[in-house]
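Here the complex is missing a single protein chain, while all its other protein chains stay put.
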Amino acid sequence: MEDNEHKTDSRRGFLKKISTGSILAASGLAFSSLSSCKNKSTEKTTLLTPDGKLVQVPNSEIEAMEHLYHGAPPKEARKGIPGKKFVMVVDLSKCKNARKCVQACDKHHNLTPDRPYIKVLEMQDNEESSPYWMPKKCFQCDNPPCVKVCPVGATFKRTDGIVLIDNERCIGCRFCMAACPYSARVFNWGNPPEGKLDIPYSPETSLPSKHGTVAKCDFCPDMLRQDKLPHCVSACPNGVIYFGNELEDAVTNGEETVRLSTLLRDKAGYRYMEELGTKPRVYYLPPVDRLFPFEKENSENKTS
Amino acid sequence: MKTTIINIIWILKISWSLLFIFFNFHMVLGQEDESMEDAKIALDFVADTDSKFIVATATNSNNEPIEDLELYFYVKRSFSNLPIGDIFNATDENGTVKIEFPNDLPGDSEGNVTILVKVIDSDLYNDLTIETIKKWGVPSLPPDQFQEKRSLWAAAANAPIPLILIISALIFSIWFIIFYIIYMFFKISKIEIINSKSY
Partner (left out) sequence: MSKQGEHKQEFNDRREKDLLRHILKTSLSYKLWVGFLILVILIGTYGYYRQLKYGLIVTAMRDYTSWGIYISNFVFFVAISLVGSLFSSILKLNKNEWSKPLTRISEIIAVSAIICAIVIIIVDMGRPDRFFYVIKYLRIQSPIIWDVIIISTYLVISLILLYTSLLPDVALCRDRLTAVPKWKKKLYRIMAINWHNDPKQVAMLQKVTKILAISVLPVAFAIHTVTSWLFATTWRPGWDSTNLGPYFVSGAFMAGAAAIIIAMYFIRKFINLNAYITESHFDKMGKLLVLLSLVYLYFNINEYLGPAFKMVGVEGEHITELFVGKYAPMYWFVQLGGLVLPIVLLLFKGMRRSLPISIISTFIILGAWFKRFLIVIPSLQHPYLPIQGVDESYLHYNPTWEEWTITLASFAWFLLIITVLIKLFPIIPIQKHEHVSKRHPILNFQK
């Protein structure tokens, strides 16, 4: 079951040993690699845009732009990926508020740090129990209060379990924001921060964002269409977030792959505020036997 | 100050990895020539009434069984491969290893699962992957099960019928009254002065 993890761990150990042994040999290379790095970031590539124009794009931006083209157009995006029901498991015992998930999400959804889709909340269940970090995204509920109240069907539930928003239909009434008990939704109060993005709109990436409409975590369906994990999952350095297809009974955090049913059973998985009956598609594993002590002042989380 | 340190650390890291890859590359090439060989894996699928087993037999180029060869068993999933069997599955003196295939693992709509058997990072044998499709999984729900059902959270076209009926009945009854009143006004306007009686 855990041989995958084991394998990677032993590999890492090996890499470390080798590294320590070759510090002296490597230091000589430092200057040359610095200069080559610089060159790389200023290089440009010519790309063809969807409307047939040739544009020059710096190489450093290509990775960020690439995924935008994979989002399906609004009509297609309503359907969902056939044969899948996506599910997420967040292991609270591993989270140390590294905030890499937040940063990756902000980057790929073009968000400013003051209104992210993902929040890592400092939680404390009661005065005696220890505080813990709780990464919170949209729970993609199976009984979604936000979708129920939408007057125009701008937010919708797909067959693959994902709740998306069509910003070309949203009228900005913000009823969904009031209805969501988990405060998962944000609103584009003003004009989008990125200015004008010259790409066709897709609800699967929520880009380019439109003023006066609602947005939220979308489980990155553009990535899922390519059988790739959402950005937050692959960005997490501690393997906190597991993601998978519920119908295949398997979730992965990028390193280890486990059976969803086994994981939830063995580690007492739960859903936040089950009593609301919203049936979230995001499970939590309780913050027991934690890997990291709770530290409020984390060097990583200061940055954002 | 801090960023400079981080930068230097990064540069060092990159350099180490480059060096490492460089050396490793040579090592691998060197080994392949001398001692690395291809292992042969024969797979046998045994299905009882209530349990299923995969029996793998590893032999070398001389058809001799390989003992203590680490084999990895996986089932293909959307984003990654799900390991099955024990944590370590090494062949015995006959070159075989037997692992149990879970009975409740979902397959596709027909119950097909893709089973992968791999040799990874062995000291003596090259990496190897054998892919087999087997009808051992639990069939997943047929596609029509995914059709959106009538519910409060469904699209407009799939609103619950009682809701549509109740709201339509209410709208119809109140607007019937409204139109009846408008009709009454129309009739009032059509009454001509017969017995003129200004008050």
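Things to note:
By letter and in written order, the chains are A and B; residue numbering begins at 1 in each of them.
To be clear about the criterion, contacts are C-beta pairs under 8 Å (C-beta built on N, C-alpha and C of every residue); 3 or more make two chains touch, one makes a residue touch a chain.
Treat the numbers as computed from the prediction; the structure is a model and nothing was measured.
Screening A:111, A:150 or A:164 for touch with the missing chain picks out A:150. Within the full complex, the residue among A:115, A:228, A:271 or A:290 touching the omitted chain is A:115. What chain B contributes to its contact with the hidden chain is residues 152-156, 159-160, 163-164, 167, 171, 174-175, 177-178, 180-182, 184-185, 187-199. If you put the missing chain back, the residues of chain A touching it would be 114-116, 119-123, 136, 145, 148-154, 169-175, 177-179, 181-183, 185-191, 211-214, 273, 276.
Going forward, only the chains that are shown with their structure count from here on.
Separating the centre of chain A from that of chain B, both taken as means of CA atoms, is a distance of 17 Å. Contacts from chain A toward chain B in the complex involve residues 1-4, 6-7, 15, 18-19, 22-23, 25-27, 29-30, 33-34, 37, 78, 80, 82-84, 143-144, 147-148, 153, 156-157, 159, 227-229, 243-245, 247-250, 252, 254, 257-259, 261. Residues 7-8, 11-20, 72, 75, 77-83, 86-88, 102, 104-106, 108-109, 120-121, 140-141, 143, 146-148, 152-156 of chain B touch chain A in their complex.
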